[in-house]
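Every protein chain of the complex appears in place save one, which is left out.
Chain IDs A, B, C and D follow the sequence of writing; residue 1 opens each chain.
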Amino acid sequence: MFEEVATSKEGEQIINVGPQHPATHGVLHLIITLNGETIVNLEPNLGYIHRSIEKMCESLSYRQFIYTTSRMDYLAAHINNHACALTVEKAMQIEIPERAEVIRILVSELTRIASHELWWGAMAMDLGALSPFFYAFREREVITDIMEETCGARLTMNYMVPGGVMADIHPNFVKRVKDFIIQFKSRIDEYDQLVTGNIIFQNRMKNVGILSKEDAISYGTTGPTARGSGVSCDIRKIYPYSIYGKLQFDEVLETAGDSFARYLVRVKEMKQSISIIEQLIDNIPEGDFQAKTKAVLKLPKGEFYQRVETPRGELGVYIVSEGGTTPYRIKFRSPGFSNLSALNHMIKGHKIGDLVAVMGTLDLVIPDIDR
Amino acid sequence: MFSIENITNSFHNWLSSVLSETLVMLVEMGLIAIAAIALFAVLGLVLVYMERKVAAVIQIRLGPNRVGPMGIFQTSADTLKLVLKEGFMPNNVDKFLYKLAPFVVMITAMLILAPIPFAKGFQIWDINIGVFYITAISSISVIGILMAGWASNNKYSLLGAMRSGAQIVSYELSAGMAVLSIIVLTGSLNLNEIIESQRNGWWIFKGHIPALIAFVIYIIAVTAETNRAPFDMAEAESELTGGFHTEYAGMRFALFFLAEYINIFIVCAIGATLFFGGWMPFHIGNWEGFNHVMDFIPSFVWFFGKTFFLIFLIMWFRWTFPRLRIDQLLNLEWKYLLPISMFNLLLMTVIAIKGWHF
Amino acid sequence: MSFLKTYITEVYGAVKSLLTGMKLTGYYFTHPKEIITEEYPDNRLTLKMADRFRGEVVMKHDDNNEHACTGCSACELACPNGTIKIINKFEINAEGKKKKAIDAFVYHLELCTMCNLCIEACPTDAIKMAQTFEHSVYDRRLLTKQLNLPGSKIREGVE
Amino acid sequence: MGNEELILKLKEVFPEMDCVQGNDWPELSFGSDRLIDVITYLKQTPELAFDYLFCETCVDWKTHFNMVYHLDSTRYRHNVVLKVKTDREKPEIASLAHVYRTAEQHEREIFDLFGIVFLGHPNLKRIMLTEEWVGYPLRKDYEDPINIIKL
Partner (left out) sequence: MDVKVTPPSAPFPGSVQEIPGGGIVLSTLDDVINWARSNSLWPLVFGTSCCAIEMMSAASAKYDFSRFGFEVARATPRQADVIIIAGTIVNKMAPVLKRLFDQMPDPKYVIAMGACATSGGPFFYNTYSVVKGADHVIPVDVYVAGCPPRPEALLHALITLQEKIKSGLTRDQIRTQFAENGK
């Protein structure tokens, strides 16, 4: 039995983390070279949930392909759908009613909060504290209930369609969102008490997985991962889409570049999302929720690219159209894919216990990486 | 006043009247063995159930409630299922050590049970070096964990076992120091004498702040020694899947699981004995009336009450704190706990010599 | 001495942060009214799904066992992953004309993603989303359903 | 730099290349042999400073492959799209893994799904599919009668 311990060099051993492992949040496979408990090298092995969405979308119409993207980054289904709808609208030059725009932003920001909630709970769980997970899900359930009432599903809503949204908001929507805001604001302090201020937690996060600004850009990281390193990359701010240009909110930036900075960015982003919702919730304009569109959508010949900001970073949808009813080639530039490539650089020289802290703050969603 | 001592004594007298001396001893040994195993089983079931309920209430949910009233048979069902699971041994394990490991852990836990006074005059083995015996025996359980980790032929298990080794070796020091500071006060290693010395008040109150510090250090150190969160390096589910017991299934896993909870019970029982007076009721100095009222509560209620309070404390830690990293864990011991407990021991010695305690 | 001072403040800060966390969990432990568990199989009678919740596709039938499906297969075309298969037959009606009608509206629940595109596409409003969600079965063939009831026919006047 | 300015600048530096305004951004088309020249220029010229490769992909046009690079400048916030034509029979192109480290993983994915060989890539092997997989599934002529059920 003893010679089976695979060694690459004297004193080094290789362990496989995943595809089934609680810290990988899905089916990521990491091949880690260890020296004692110190990580010497890490190589991600993807594809355990590669579902060939890009190939599949080539045979789906422009109305149909949107639903597959909900399954890509399922924690931000609305925002993925938004990206696709925006690309189709940009190509067809559809003007969408203002009410639809506002509803889209409202549900997108709620999704962002829900996604960050889940990340917060799951990351605390990875670090060994189990109770925050349950507190995070309590708030998240309120959002899923709101979503269910308006969009008809809890997770993969398929609510946004080219030209607007599928249905008008539910009559209870405004009231429930307002209740949620009040509840959430009192809970966010609990988060700080339980996790942010905790000395064990801070020691686990600080000076772990440092990513410098130059590396963050070179590795193509986006979202909170890059903003923790001081790279301004919030698409909502720098290339505003939809009605984000008219809204007041701050881009959260931290400069330390370690796990704790990424943690703080996400927690502060939740507060920014709340402020966006507060700006809009009382000012939902009257009107249609969907523009009149043809039953069969045909995109003009050309290439279209749309960048949006998901909770994990920049999602790009690249559609090459030959003028037919289905895309000729479709590419999703997913945020997790690039963020993951920085993991090896960030984790080298750290202990295996730090792996969960770094991966936790990268907030990987594996189907989003593999597509 | 109700006392178990009377029952055991009269039972012993009755046995002696019908049987010869050797037979009496054999019969009593057999009975104690059965009682100890029964206690183990019951404690395991109760503690696991308690853990799940405590976790549930802290996590704003209900916890097991569908198997039996309030779910009290949940752990029985789990145990029965684990017993009936397929006996399973992976290929390429070191078969002898793999099979032996859970028993080493279990027997260690059983051995420590011997000198613990559960109630007034109710003790398996009244040994005059009780505390020393416990600290000596409790170090053996790490060998079982190392065995399990090594024999499993799994890198996760090995890492977990190595972590556990480093952890227990270092935390034993500060746990020992904390125990020593009480020994310094009592001047005896005999657990019964330690309890007796707390007749006019428990050490945690009589020993001023140093006793409190010793207690905090003790609780932290034993949490680490029993591999409980936030020091559950050896299992560290999100890092090492299952740690040293990754490859164990069914009954062998159940033994590890059970031993973990028995160990918690034991360290808490010792903590209760040293700092909270074991079965000794709550006495305040010379308040005869008050002390007399307290004596009406049976001694085993006091003992189990205190022990379960400490167990709850350890569970409370588990469901609040994140896990430490292995180097931070050792840092905490060598940079903080050990210096503080050494200084604390010094202070305690001064108090003991000067007789400043109550 | 500054070393000792930082050492002590460090220890103090650490202990305080830990106690803050324990206070919060202690609060929840001592306040069982914060428990938010809904006991699913026991609250089955009172459990009501949101109106728009998409559980499965059903076909609306009225009291005369008549539905509004013309068999135009708009839903079949709208479905992104072939969940719906419509098998048509031709009936001779009272005036002796051949008329298209559905023979079987086959619905693969095991494939369905509840995306609502078929409901949007239906011109006669014949199908709708039901709020049922208890779809557990021992055999996956049971999930393939025929939505039009046996003996049902198209309602008069629906074209 | 605005899009018009950028187009003028690029036309001036690379007169032999086709530079047009796309739907959002300027698009520069050229052959695979010039890739490193263009990238080096775009990244190292201080007034362009295209330091961020945010999307790298490939399109199979049946007669040839088009590698598509989307570049962004985190300093000036201008973008450019590079379209690099590659031979279909012998798809080879220089790797950008040493210029933009994000390219390493993107190029592995493109190698896996399109079969384009990146010269100078440090670790070019399949990433999404298993090593035994035959063929490159995102090519338009890919056939897999076992796995693909056509609707």
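Just a few scattered comments:
Here, a contact is a pair of C-beta atoms (placed from the backbone, for glycine too) under 8 Å apart; a residue touches a chain by one contact, two chains touch by 3 or more.
Being a predicted model, the structure only gives us computed values, none of them experimental.
The chain not shown here is in contact, across the full complex, with A, B, C, D. Check A:120, A:133, A:201 or A:289 against the missing chain and you find that the one touching it is A:133. Interface note: of B:26, B:77, B:136 or B:284, the residue touching the hidden chain in the full complex is B:77.
Residues 52, 56, 59-71, 73-74, 76-78, 80-82, 84-88, 90, 237-238, 241-242, 245-250, 253 of chain B touch the missing chain (whole complex, contact as defined above). For chain A, the list of residues touching the undisplayed chain reads 19-22, 26-27, 47-53, 55-56, 58-60, 67-68, 70-71, 74-75, 118, 122, 133-134, 137-138, 140-141, 144, 154-156, 366-367.
Chain D residues in contact with the hidden partner, per the touch definition given at the top, are 128-130, 137, 142, 144, 147-151.
By our rule, only the chains that are shown with their structure count from here on.
Ranking B-C and A-B by contacting C-beta pairs places A-B first. For this pair, chain A with chain B, the centres built from the Cα atoms lie 45 Å apart. Between chain A and chain C the centroid-to-centroid distance comes to 24 Å (mean Cα coordinates, whole Å).
Centre-to-centre, using mean CA coordinates, chain B is 63 Å away from chain D. In chain D, 151 are the positions where the chain touches two or more neighbouring chains simultaneously. Counting partners per residue, chain C has 18, 21, 24-25, 28, 36 as the residues that reach two or more other chains. Touching chain B in their complex are the following residues of chain C: 11, 18, 21-22, 24-26, 28-29, 32, 34-37, 39. Contact residues of chain D toward chain A in the complex are 22-25, 51-55, 57, 59-60, 68, 70, 74, 77, 81, 100-102, 104-106, 109, 113, 123, 126-130, 137-138, 150-151.
Of all residues in chain B, those touching chain C in their complex are 54, 57-62, 316-317, 319-321, 336, 340.
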